[in-house]
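Below: one structure in structure tokens.
In this view, the complex is presented without one of its protein chains, the others remaining in place.
For chain A:
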Amino acid sequence: MLSVQENFPVEFSDALLAKFAEVVSRYPAGKQKSALLPILHLVQAEYGWLSTDAMDKVAAFLQIKPIEVYEVATFYTMYFLRPQGKYALEVCRTGPCCLVGAERIMKHIEDRLGVREGEVTADGLFSWRGVECLAACGYGPVLQIGPEYTFYENLTEESVDQLIDTLRNKAKEA
């Protein structure tokens, strides 16, 4: 998964480095490795995914080995190791949501975007995937969109269409 093609050189801004330092200050001296997960979220929010170079630089910042970053980035499902769509739709696919139509919603998203799970649309705007229970089972079907992880609940085919249109327009304006 960590191939050279997936690399992308980054240079962390001073603002981002200041955020890293604030995170590190939450832990006792010498326990800065605790900052790894929060810092990877900050990096992903900035670039949309974690390139090898970004991970190496996080390792250098935290004074840990690169492998300690890779093993964490590959273990947790929220970290993307390759570029995603600008809007990565993550639909809950677990039991309780399936009782109220999650599988139908995923099929609809697939048809609507015209890409399979994990792929990115040609315009680079969208990707989608199924994820496990998002602790919103009473409001299913649900999906979330990072990096703010906004929730969209009680989804219907119509509300999904609307959401996709809204995001498309938002991208045009930006």
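The criterion applied here is as follows: a residue touches a chain if its C-beta (ideal position, glycine included) is under 8 Å from a C-beta of that chain, and two chains touch if they have at least 3 such contacts; residues count from 1.
The definition used in the following text is that contacts and distances are computed from a predicted model.
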Protein name, per the UniProt record, of whichever chain is missing from view ("NADH-quinone oxidoreductase subunit F", "Integration host factor subunit beta", "Superoxide dismutase" or "ATP phosphoribosyltransferase regulatory subunit"): "NADH-quinone oxidoreductase subunit F"
Selected residue (touches chain absent from view) among A:Phe12, A:Tyr79 or A:Trp128: A:Tyr79
Interface with the unshown chain - residue positions in chain A: 26, 28, 31, 33-38, 40-41, 62, 64, 68, 71-72, 75-79, 93-96, 98-100, 131-140, 144, 146-151
